[in-house]
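One chain of protein is taken out of this complex; the other chains stay put.
Every chain is named by a letter (A and B) in the order it is written, and numbering of its residues begins at 1.
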Amino acid sequence: MAPVLELRNITKQFPGVLANDHINLRLEEGEILALLGENGAGKSTLMNILYGLYEPDEGEVFIRGEQVAIEGPADAIRQGIGMVHQHFMLIPVLTVTENVMLGDETVSTPIRILKRDKVAARIRELSEQHGLHVDPDARVQSLSVGVRQRVEIIKVLYRHANILILDEPTAVLTPQEADELFDILRSLRQQGVSIIFISHKLREVLELADRVMVIRRGKVVGETKTEEADQAQLAEMMVGRQVALTVAKGPAQVGEPVLEVKDLYVMDDRLQMTVDGVSLTVHAGEVLGVAGVQGNGQTEFVEALTGLRQVRAGKVSIDGEDITNASPRKLVEAGVAHIPEDRQADGLVLRFPVADNFVINTYYKPPFAKGWRVNRAAIDEQAERLIRDFDIRTPSAYVPVSNLSGGNQQKVIVAREFSRPIRLLVANQPTRGLDVGSIEYIHQQLINKRDAGVAVLLVSAELDEIMGLSDRIAVMFHGKITAVVDANEVSKEQVGLMMAGSSLEEALKQAPARSDAPIEAIL
Amino acid sequence: MTATTVNTHTDSTAALKKERRRAIAFGVFFLIVAAAILVLFIFNTDSQMVSTLKLNPTTRNKPIHVPDLVLPTQLTLIVLMIITGAIGAYQLGRGFKNAATALGVVFLLFIAAFLVWATRNKAINLLGILSFTVAAATPIAFAGLSGVMCERSGVINIAIEGQMLVGAMIAVLVASVTGSQWFGLGAAIISGAVLGAVLAVLAIRFIVDQIIAGVAINIFGLGITSFISQRYMQPNPELNTGGVFPRIAIPFLSKIPVIGPIFFNQNAIVYILFLTVLVMHFMLWYTQWGLRTQAVGEHPRAADTLGINVFRIRYINVIIGGMIASIGGAYLTIGSVGRFDENITAGKGFIGLAAMIFGQWTPLGTYGASLIFGFSDALQAKLQILGKVQVPIPSEWLLILPYLITIIVLAGVVGRTVPPAADGQPYIKE
Partner (left out) sequence: MDESSSHSVTPKSKDAKKKSSSWASAMVVPLLAVFTALVIGALLIAFTDPVVLDAWKHFFADPMGALAATWQSIAVAYGALLSGSLGLVEIWKALGVWLHGGGTEALAVAMVPLSESLTASVPFIFAGLAVAVGFQGGLFNIGAEGQLLVGALSAVYVGYSFPGLPIYIHLPMALIAGFIGGAIWGAIPGLLKAYTGGHEVITTIMMNWIIISISAWLLKVGGPMSRGELPITPEVLPSAQIPKFFSTQGNRFHAGFFLALITAFLIFWLLYKSTKGFEIRMLGANFKAAVYSGINVKHLWVFVMALSGALAGMAGTVQALAIDHWVGMGFSGGMGFDSIALALLGRSHPLGVVLAALLFGTLRNGATRMQSVAHIPIDIITIIQALVIVFIAAPEIIRWLYRLRQPEGEEAPIFTTSWGS
């Protein structure tokens, strides 16, 4: 019997990148196929092609043995393909019903008046059938991330899709929410839905999938049944070389407290108290990792520490000096370095040359300023030096930084922040979306700073990154620090439980204790 | 890319403080208005004065007679002041959820106070002012609805002014040649569709900065209308005599006291406006088109992933938006004065955008806001009749009022109301 879906020779070239290089893929009925690969390997590109969002340069798509042309999402939907995107495609101001029906509305002619009731009834039906627990009348903006993902699944089921693509679905979930999702997916498989599951996390792929396909640099580099899979081999296939499993670091030489936060309260843009009474201390010479699922107040916490967001109550001090609500400039002068979460939006002026991006927070001081004048010579000289020291791959110091790859852009930020004497380094998602080489480099740089006596506050949604780098771990849940633990004394599972809201005691009881690091720890 | 807009002013350093400060600033502003009523008006009256507001039309179309409003000037002003003060106090204390409405009410109270004071010991035909309000609000409302139409789908239309200008000129030109205002209106609508299409192509196809594209169309509109006006209409005055749509009193409805003469004894374009407001309201919230328009304006990529053609919806909406704007332009000529003058729109397109923001991107709200602007316009036109002694303010100063209100509205309401999330952002397929 012909497979449900077959892709042949899919090739897609982006400027400068061959994202998909003659990829072949088969999906059998009622199977969960995992596409495994590191960030930027081309998995999402392939699925976006299948879903009609990108046009392939060459290649064919077969559904149940018949060749089909997929020129847009409408074609894909018609072929029974549904996709849950990494960034949810939901409209926050609309209700669940409206989001689900959008594009496939039930209407009465002639002017197409919406029949919301009918759709809402169908949603309740689907919700019950698959145990999704979704209220059709709720506005999406009031729903939690986990529920939003279930709304996405309902959207797909509502359209009677039998091929379901999920792009990094667990990135925004707690391990426990992820388990719930896996249960839902298994039940869908039982009902004959074929699923493609994109991930870069080895553990969950092995847990869920029937078959694994590994993609690296746009090419299929391996394929295996899950039960026959060798973890180390898969990991190596993914990154293409033996990976260093841990960051080489010695024990921390902990010094005086540098950053002290007491009872910090911060609101987000919608005036919700997203940081709800946080207290913690970071000492010189240690890495404090803040673990937490995205959206638990980390972003606002970091913004408050770096002067980008108003502190509502509480106190922040550096080396004993009160810096609550100090401006970003004052913080820079106080020795705070900040690697922002969204490097392109916050950390770089993309239109400016590389050289100018090295001085965007020091341009007003000597030697870069001479009175009112910008001192070009000093800026150029620094640029040459930093490009060399941090091995930044750029045609010259004078091309716009937008021309650089993501990893090199991040290196520009790191180089800039490390180019001045600092006491505290706040790094928020410092390696998101980077290639392994850049990740290793930046991890090493963070550790070097730690060893040089800088206090490092690392915020990351990647639990493995937190586990690998931190000396102590603070778990953030619903705007609160629920536990601060020594990184050597807890297991990944225990931290994961705490990220999902368990107390320290519960987590220690319920999850297996720390054994030695499993192979996927760094991925 | 996520759906969040690039908030140029939502300076995240101080979202909260700013919100609170804004709420307080509003409360203080309302209290200042109350104080202004006291100082400017109440102190200049005495308890014997009486203001007479006539509520019966002078036209032949007589509704059922109602008694005129005879108010004790000082007492009425004191009541208005107390209400305004109370609103201010509440705003300072607990704060209104809907700032736009509170601001609108305070405007109306102040303008009402001004009206009562200006008519101390005199009589003025309130009905006439209100009827004029509806007329003056008409072009502003069309402009605002055009804005709603476009921005709900995520395209900023700042070209409304230019679309109105061209519509105004084409309407009078065609009406003059054909002798029919309806042909004039039809031609104006076509011109609006064309200019809407130009904006759409520039903004959607060529991804030109939407504000710049709009400004270019405005400049073009000003240039082409002045050019044609000088080249053809000035040498041939017969090309600039399009006539005016006649007033039509709607049977029964126009007989309702007060309401009838205000709303239902107007010309055809005003009725088209009423219809447009209602139809847009219905379409936006209850139909497939409305849902898709909102989706495209909020999160175009999400709409795209569901097979909705983002570009098509934007094209349609922007073109219809241009058509609506041009009806507003046509109203300025064949709906009121019957002739075209250079730059006859005098910023009404932009005031319409303010009405749209004031009305929080909804058709009904936009119309409500337009009525406030229209009221200030009407006052300015009618109060001169009362004479300098009665109203010792130069009429030029009153002319400033709508512009000033626009600024206050923008300053006060923007940031509390939320525009469509993808407003002004080009959609680029990958």
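To be clear about the criterion, a residue touches a chain if its C-beta (ideal position, glycine included) is under 8 Å from a C-beta of that chain, and two chains touch if they have at least 3 such contacts.
No experiment lies behind these values; they were computed from the predicted model shown.
Chemist: What are the shown chains that the left-out chain touches?
Modeler: Even though it is not drawn, that chain still touches A, B.
Chemist: Where the complex has a chain not shown, which of B:49, B:149 or B:202 is the residue touching it?
Modeler: B:202
Chemist: Can you say which of A:230, A:322, A:384 or A:506 touches the chain missing from this structure?
Modeler: A:384
Chemist: Just to verify: which one of A:19, A:119, A:284 or A:311 makes contact with the chain not shown?
Modeler: A:19
Chemist: If I consider the whole complex, including the chain that's not displayed, which of B:216, B:337, B:364 or B:386 touches that chain?
Modeler: Of the candidates B:216, B:337, B:364 or B:386, B:216 is in touch with the missing chain.
Chemist: Which listed residue, A:110, A:251 or A:395, touches the chain dropped from view?
Modeler: Only one of A:110, A:251 or A:395 touches the chain omitted from view, namely A:395.
Chemist: So one chain is hidden, and I want to know which residue out of B:228, B:337 or B:386 touches that hidden chain in the complete assembly.
Modeler: Residue touching the absent chain, from the options given: B:228.
Chemist: Residues on chain A that touch the omitted chain in the whole complex?
Modeler: Against the missing chain, chain A presents residues 14, 16-17, 19, 39-42, 45, 217-218, 306-308, 327-332, 338, 340, 345-352, 356, 360-361, 363-364, 369, 372-374, 380, 384, 387-388, 392-400, 402-408, 433-435, 438.
Chemist: So that we can see where the missing chain sits, which residues of chain B does it touch?
Modeler: 5-13, 22, 156, 158, 202, 206-213, 215-220, 222-224, 226-228, 230-232, 346-347, 350, 353-354, 357, 394, 396-397, 399-400, 403-404, 406-407, 410-412, 414-415, 417-419, 423-425
Going forward, only the chains that are shown with their structure count from here on.
Chemist: I'd like to verify one number: the distance from the centre of chain A to the centre of chain B, where each centre is the average of its C-alpha atoms, in whole angstrom.
Modeler: Here the centre of chain B sits 45 Å away from the centre of chain A.
Chemist: In their shared complex, at which residues does chain A touch chain B?
Modeler: Within the complex, chain A contacts chain B at residues 48, 51, 53-54, 72-77, 83, 85, 87, 89-94, 98, 101-105, 107, 111-114, 155, 267-269, 271, 303, 307-310, 312, 327.
Chemist: Enumerate the contact residues on chain B facing chain A in the complex.
Modeler: Touch list, chain B to chain A: 2-3, 10, 12-17, 19, 283, 286-292, 294-295, 298-299, 301-308, 418, 421, 429-430.
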